[in-house]
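For this depiction, one protein chain was excluded, whereas all remaining protein chains were kept in their positions.
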Amino acid sequence: MFRWFHKLASTKNFYRLAEIMTPLLAVACALLIGVGLYQGLFVAPTDYEQGESYRIIYVHVPSAWMSMFIYMVMAFCSLLFLVWKMKLADIVAEVSAPLGASFTFLALVTGSLWGKPMWGTWWEWDARLTSELILLFIYIGYMALRSSIENKSSAARAAAILALVGVVNIPIIHYSVEWWNTLHQPASITKLGKPSIHISMLIPLLLMALGFTLFYFVTMLLKTRNVILEREVNSAWVRERIKEDRL
Amino acid sequence: MTEFLAMGGYAIYVWPSFALTAIVMLANLFAALTRRKKVIAMLKRQHAETKT
Amino acid sequence: MTDVLLQAQNLSVSRGELTVFERKSFTINTGMLFQLQGDNGSGKTTLLRAICTLIPLDEGELRWRGELLPAAREQYFAEMCFAGHADGLKGDLTAVENLTSTLTEHTPTVIECIAALEKTGFTGRDDLPCRVLSAGQRRRVVLARVLLSQATLWVLDEPLTALDASGRELVGKLIEEQVGSGGSVVYSTHQPLDVSGFPLQTLALSD
Partner (left out) sequence: MGAAFLTLLKRDLTLAMRRRSDWLNPLVFFVIVVSLFPLGIGPDGSLLSEIAPGVIWVAALLATLLALDGLFRDDFDDGSIEQLLLSPQPLPVLVLAKILTHWLISGLPLVLLSPLLALLLQLKLQALPTLLGSLVLGTLSLSLIGAIGAALTVGLRRGGVLLPLLVLPLFIPVLIFGSSSVAAAATGFPVSAQLSLLGGLFFLALALAPWAAAAALRISAES
């Protein structure tokens, strides 16, 4: 299996694979989100407790999942880059950071929009929202560190270390915030609890989550291909592709 | 239709959430695509220069 | 008996897109004098720092006594001493305090430090912190540190800077002793360095 892993690591093969996968993933992503939205907005019944406002979960929960998922991808790539020196993994981590930050931001805003009718305020120090806020700071820290070091290869390795340190801390931060929240919060305020998930409500949620994941991969692959083209501009296979206009 | 749009009175929370999500996601995608155009144009220009 | 110390196979280092040097290969045995030649900005300092594993290699391999670096880093550092542009002395500490706080294999005693300072012609007052010393005197403290390290391989970046005529002559003599006693010296310099009696290997960088 390892040989295949290394073959994939060669940017030429990766580029060809990404080139084939991107349109397929894009179509699947559009389908999933389309169906998910339709199901979520039209088919899923009204929640007896929260009325229609619960439908925001169809963007809030997938965004929150993506913000965590993308950081895990970045941490895994950082490990691949630091231990096996896979330059490709570093590119994936670098281009994924803005996407992760975007989803974290979305999770925060949609979370507070969803919470407003329930809590009456735009910001509530709910455990999940607080964790998302801290995760946003971590994303911004990662991007800030990478952009402030001039030497490209040092910046990549420094960012990889930060990502690994971050991935150790995220669960700790999450549980300490969770613990802190239960400590200080009298039980009466209903938390950002998911409404009792009825099966017809759950399906659109899963469709949307899968759709968001594919959206991440499509955008990430596109950005990775851009960086590969930029960095391998004078390599043979790129020049050949330019000639054949097959970029 | 209008009843659907009203979202049971929560319209001002539901629709902005969906709209903002769409905007931010498409902005990321759009940035990737325009970047791609720029890179391809740069490569072509560079290729044209080296060829002549 | 000369054994192989440091082997370098097509080392190349680049800064961002700019290649500093490419495919440099050489071997340093015991009792060898190795000079890097090239005008300013040809990458001499970068190559010296790369030899000390301070800078990662884009390509190529460095081996110390056959062991691949940077894995065999600790044995390598135990037998090597680097003196770069910056003198690495703590301004608030006196010369002796600086020398006794080196982190080499064995920490030198005060007596050994004073002896080394005399050998390198250090005439500064010992109770003064290094920051008030002249550049030449600080250079001599650095040379004392190199002596005290008892390293097999010296890596010196422009050892003659800020030294007067007697200083330059002193460096020549110290290098002769080192190479004579079976050690080796890799160095770069602009001013002429007269080291007689030993074959001089050179590596030109500014091609």
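Letters A, B and C mark the chains as written, and numbering starts fresh at 1 in each.
Going forward, a residue touches a chain if its C-beta (ideal position, glycine included) is under 8 Å from a C-beta of that chain, and two chains touch if they have at least 3 such contacts.
Here the structure is a predicted model, which is why all the values come from computation and not from measurement.
Q: What are the shown chains that the omitted chain is in contact with?
A: Hidden chain contacts in the full assembly come out as A, C.
Q: Among A:32, A:138 or A:238, single out the residue that touches the unshown chain.
A: A:138
Q: Any idea which of C:25, C:107, C:123 or C:191 touches the chain not displayed?
A: C:107
Q: Of C:6, C:28, C:52 or C:160, which sits in contact with the chain we cannot see?
A: Candidates C:6, C:28, C:52 or C:160; residue touching the omitted chain: C:52.
Q: Residues of subunit C in contact with the chain that isn't shown?
A: Residues of subunit C in touch with the missing chain: 52, 54-56, 74-75, 77-78, 80-82, 84-93, 97, 100-105, 107, 129.
Q: If you put the missing chain back, which residues of subunit A would it touch?
A: 134, 137-138, 140-141, 144-145, 148-151, 153-154, 157-158, 161-162, 164-166, 168-169, 172-173, 176-177, 179-180, 183
The definition used in the following text is that only the chains that are shown with their structure count from here on.
Q: Could you find the chain whose CA centre sits the greatest distance from that of subunit B?
A: C
Q: Could you name the chain whose Cα mean is nearest to the mean of all protein Cα atoms here?
A: A
Q: So, what's the distance in Å between the C-alpha centres of subunit B and subunit A?
A: Those two chain centres are 16 Å apart.
Q: Once you find the CA centre of subunit A and the CA centre of subunit C, what distance in Å lies between them?
A: Each chain's C-alpha centroid was found; their separation is 49 Å.
Q: How many Å are there between the centre of subunit B and the centre of subunit C, using C-alpha atoms for each centre?
A: Each chain's C-alpha centroid was found; their separation is 56 Å.
Q: What are the residues of subunit A that contact at least two other chains?
A: If we look for residues of subunit A contacting two or more partner chains, we find none.
Q: Residues of subunit B that contact two or more other chains, please.
A: none
Q: Flag every residue of subunit A that touches subunit C in the complex, lowest number first.
A: So the residues of subunit A in touch with subunit C come to 150-153.
Q: Would you tell me which residues of subunit C are touching subunit A in their complex?
A: Contact set of subunit C toward subunit A: 15-16, 56.
Q: Looking at the complex, which residues from subunit A come into contact with subunit B?
A: It is residues 37, 42, 46, 51-53, 55-56, 59-60, 63, 98-99, 102, 105-106, 109-110, 113-114, 116-117, 212, 215, 218-219, 222-223, 225-226, 229-230, 233, 238-239, 242-243, 247 of subunit A that touch subunit B.
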